[in-house]
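Yeah, one chain of the complex is gone here, protein chain that is, but the others are all in their spots.
And then subunit A:
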Amino acid sequence: DPEFSAQTVWMLAVRDRRDRAAFEALFDDFAPRLKGFMMRGGMGAAQAEEIVQEVMLTVWRKASMYDPARAQVAAWIYQIARNRQIDVIRKERRPVPEDIGGFPDPEPDGGQVLAVEQEAGALKEALARLKPAQREVIEKAYMGELTHQEISDQTGLPLGTIKSRIRLGLERLRHELKDMR
């Protein structure tokens, strides 16, 4: 679908066709940003690259779990990266939730995918409008550098309407799952 973002199209090509050229495009797009993100979080360049390597391999191996109706590629990769980073830093396996059950719809609801992308666009703008100091605090929070209490004190985490969107997506998924039983 030409209306989807390039990242989503690449990711679906990887998921559905094991398309290596699309994977390379994903790598070129995300690897430097992942590395930058890890390094801003205090990691050295070599360790950051180790994580980038593992994260990108996980993207390839777990591609079948990717659901564009629930998450943007960046959001999905972010969580893989944070989990891996924590495992490395704390040397313990981080508890992760159960998968939602079943594989994502091979023919995703285009409207839902676009809704997720629109929300991500709105989120990007909201983040861009922040004052640099504010953005820095939020980035710290999402790099795991703030405690639960410190996050509680930061009232302005920019969630906005994305929550209701994702909730709608889950609602739809739940109905689908019910129909499958």
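Convention: a residue touches a chain if its C-beta (ideal position, glycine included) is under 8 Å from a C-beta of that chain, and two chains touch if they have at least 3 such contacts; residues count from 1.
One rule holds in what follows: contacts and distances are computed from a predicted model.
The unshown chain of the complex is recorded in UniProt as "Anti-ECFsigma factor, ChrR", chosen from "Glycine cleavage system H protein", "Branched-chain amino acid ABC transporter substrate-binding protein", "Acetyl-CoA C-acetyltransferase" or "Anti-ECFsigma factor, ChrR". For subunit A, the list of residues touching the undisplayed chain reads 20, 23-24, 27-28, 30-37, 39-40, 45, 48-49, 52-53, 56-57, 60-61, 70-79, 81-83, 85-86, 90, 92-98, 100, 119-120, 123-124, 127-128, 138-139, 141-148, 151-152, 157-159, 162-163, 166-167, 170-171, 174.
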